[in-house]
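Before we start, here is the structure in question, set down as structure tokens.
Incomplete set of chains, arranged as in the complex.
Chain nomenclature is as follows: A and B, assigned in order of appearance, with residue numbering initiated at 1 for each chain independently.
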Amino acid sequence: MVGGGEGAFIGEVHRIAARMGGEIELAAGVFGTNRESSLRCGERLYLNPARVYPDFSAMVGGERALPESERIDFVTVCTPNRWHFTIAKAFLEGGFHVMCEKPVAMSSEEAFELKKIIRQSGKMFALMHNYTGYPMVKQARKIVTDGVLGELRKINVEYSLGWLAAPNAGKQAAWRVDPKQAGISGCMADIGTHAENLIQYVTGLTITEVNADLATFVEGRSLDDDGSVLLRFGNGARGLIFASEVSTGEENNFILKIYGDKAALEWRQQTPEELIIRSNDAPIQILRRGWPGTGEAAAKASRLPAGHPEGFLEAFANIYNAFAESIRTGVPGDYPGIDDGVEEMLFLEAIVRNSGSGEKWTKMGC
Amino acid sequence: MVGGGEGAFIGEVHRIAARMGGEIELAAGVFGTNRESSLRCGERLYLNPARVYPDFSAMVGGERALPESERIDFVTVCTPNRWHFTIAKAFLEGGFHVMCEKPVAMSSEEAFELKKIIRQSGKMFALMHNYTGYPMVKQARKIVTDGVLGELRKINVEYSLGWLAAPNAGKQAAWRVDPKQAGISGCMADIGTHAENLIQYVTGLTITEVNADLATFVEGRSLDDDGSVLLRFGNGARGLIFASEVSTGEENNFILKIYGDKAALEWRQQTPEELIIRSNDAPIQILRRGWPGTGEAAAKASRLPAGHPEGFLEAFANIYNAFAESIRTGVPGDYPGIDDGVEEMLFLEAIVRNSGSGEKWTKMGC
């Protein structure tokens, strides 16, 4: 692991999720840029201090120097955005598989470059869009693929958090609105990309044009802390992403609604165990994880019987489990990868460009 | 009453709502353009057949010919949109108060003209934006006015229905997507105006600019059956209206969310008895109609103790009750009027103009 030191939130999530399946053991790491803090962190994790490295280059070198049976199989990159590309590159080129936090890079250029490196390295690469790990998200994808909704017409996503509603929201918040650490976008890079990725994971549709209104509500911030984006898709569908980190009082309110000409579905991250199916011809159906009517992809991503709530960590762990299986088998699995990374960078660039211009619709990906 | 004959939905709603308070009695009417059907309707309503008139002009004349103590006090106009202005004008000029269905007219020009006529007539005029009649909507307005939410930042409204998802949705549907009957907009005139009006009723903010994407998903329709509109407000707040009549499986899913820098509120028409208050500093609060913490304006619009559900008809009746009180007292009350009508026409014209153009933002009201 590189990143995830003291005071980090997502690093510990990665560690719990990785060990949940019983197949992955943390063996080495760089836990932040402060050496002492990193060592303390390694000790708390029962690591061999020799494998708590001063920086990521030392780690690549140190691990390569170990006998193959002892060295790490893959690295998790969970630093602020600006380091994702550089560190992923180093490990891939050093012969290691990589699990990387999103967004994958600072620009689409970096993302395309990384795609090339991955191809050349022959290594596995996973991008931690953890929400795709939820069983009922997999069920949603199945339902769309099976044509239950008919032709898709409208896709609405809301991702609301209130944590940045006030000016001082702590260390976690600081780097997310600092262009040097986060890149060209704040809120949209942090959570808008989850929205965009979830849409693509579940529907497979291509966003062709965007019309965005990004906003910065808290004075002194250089990046967006809120935004709305109108979407047009390749098949003629339309969509809407509302993402905000200044939605006072909201916790992690991530909602996906998809309307087709036959039926519609709704999934809510805060009650992730269910999927609501509506149509004009039948009663509302609530599909539940672990219950009849919910299929195999969801079942495979599930540990407990229905009614025994699984949540965020389990979804996160599902990405790790699938990645571990890929490493064992050499076959890519059901988790986001570099193509999702390229897509998310093109999306970010398109909406930032559009929002700053007088142009109504901006084509994606050019 | 003019309109609301056989096969109409909203006419019967007006009648039930009007009689609920025990202060209003239906005495005369024109129930559609078919004379026989209108008479049948009048008979079913125990009306004197002499006061079931062949058309609205005859009704104005006939009622004026009666002694003042017998003639109607006001008329309800619940025809398709194209007749609202003409009929309202006739009754106002004939000396009667008017309760009118929304949208108030076919254009802002008509709306401005009607405003002038109302002023000259000295008569009362109410516009049936019935959702403003809900007790917890009144409570929402109170909360905003009291500054509980702080400075408003973001206002999101969703109004989703599925009833027009398929091509043939019956007589009710047909006129709503016929430009001759409905005007320049379908979905937005029908329900988008409710969204716009609710925002203005609750927040008092002025929409300054719109950026719209109207759509027609069902082939053969000349007007929009779906649309998303980004909003900018005078105080710097931003907003979002998603209105659709092709949201398969949705019943009448009308949701208002307002985020301020201190707190946020959420109201859902399908569970109208509660208001959710969120903030970053305190547990979620659920205010309920009839329960401590809910104030006087809501209480005045309420008949039953908490837990005995009131709904759509009661909200509708609240508009009638307030209008009846106005007629008795000569003092305008808590119900939408012609200014709301002017506003909604300017809104419709701005979004239709914007959506058809390449212009990103269109200023409202010019």
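Side notes on the structure shown:
Heads up, the rule we're going with is that a residue touches a chain if its C-beta (ideal position, glycine included) is under 8 Å from a C-beta of that chain, and two chains touch if they have at least 3 such contacts.
Not measured: the values here are computed from a predicted model.
Taken as a whole, the complex in this structure file is built from 4 copies of one protein sequence, with 2 shown in place.
The criterion applied here is as follows: only the chains that are shown with their structure count from here on.
The geometric centre of subunit A is 42 Å away from that of subunit B, both derived from CA atoms.
Listing the residues of subunit B that touch subunit A in their complex gives 149-150, 153-154, 156, 158, 162-163, 165-166, 211, 213, 215, 217, 226, 228, 230, 232, 238, 240, 242, 244, 246-250, 259-264, 277-280, 284, 357-361.
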